[in-house]
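Complex shown without one protein chain; remaining protein chains in place.
Let's turn to chain A:
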Amino acid sequence: AARIAAAPSPYSTEAAPNTLEEITSYNNFYEFGWDKGDPKAHAGALTTDPWSVEIGGLVEKPGSYDLADVLKTAAPEERIYRFRCVEAWAMVIPWIGFPLAALLNRVGVQPGAKYVAFETLLRPSEMPGQRGPGIDWPYVEGLRLDEAMHPLTILASGLYGEELPKQNGAPLRLVVPWKYGFKSIKSLVKITLTEREPRTTWNDLQPREYGFYANVNPAVDHPRWSQASERRIGAGLFAARQPTLPFNGYGDQVASLYAGMDLRANY
């Protein structure tokens, strides 16, 4: 894959990133199977070129945007972010991407828009998990407009200086570092600005366990496990669990988005 020249970003964490091997062999990408090793094993067959993203709903310039065109929206930056899975494990990942806000500003958000809905590719012929039962495909996610416009929210197309590996959501994925990983939808094909809160896949499946907001929050447990601490992947067999930080450590930047909200009710 071609090297991507990316500028460093003040939003990057100082923490040491996980290895490429760790980041690319331990994935939840149910379109390619149930096991964390399945995406690496089965994503190779995915066609990511040609690729386009359909942008619609309450925008000024709706249409189908070619991937190369989308990537021209803003200069790529390296964003080294903490990543916290709802399953209570964590990594640090050097993404390459640009703010989603830049794309939304480019297509023009209409005044009535309050939410952004996202959709993953639906292609059962190349995504074996979509041929099986369990999840109503395609995978869908959503953000409130202010969350989507936040400078930490990026569209990533690279990792470790190169194009995004397929198992990590190539060719284009969302990354929202203060939310549980399932919000950061992969292999993005559709962005729709809406007035109403869009439905989201995990909330549809288990509304008691996965809320729309899904902000990392050590004080609100998953019904089946505690979110107070996490295991850092790569830390070794006998490493201690590390405490989970509110908003995954991004509270200074994003806590104000939720001022006055009951985060226990809006989990």
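Things to note:
By definition in this document, contacts are C-beta pairs under 8 Å (C-beta built on N, C-alpha and C of every residue); 3 or more make two chains touch, one makes a residue touch a chain; residues count from 1.
Here is the rule we use: contacts and distances are computed from a predicted model.
Matching "Multicomponent Na+:H+ antiporter subunit E", "nitrile hydratase", "Fe2+ transport system protein B" or "Protein-methionine-sulfoxide reductase heme-binding subunit MsrQ" against the UniProt entry of the left-out chain gives the name "Protein-methionine-sulfoxide reductase heme-binding subunit MsrQ". Only one of A:G44, A:G112 or A:G132 touches the absent chain when the whole complex is considered: A:G132. By the touch rule set out above, chain A reaches the unshown chain at residues 21-22, 25-26, 30, 34, 36-37, 87, 89, 132-135, 202, 205-206, 221, 223-226, 228-229, 231, 233-234, 237-241.
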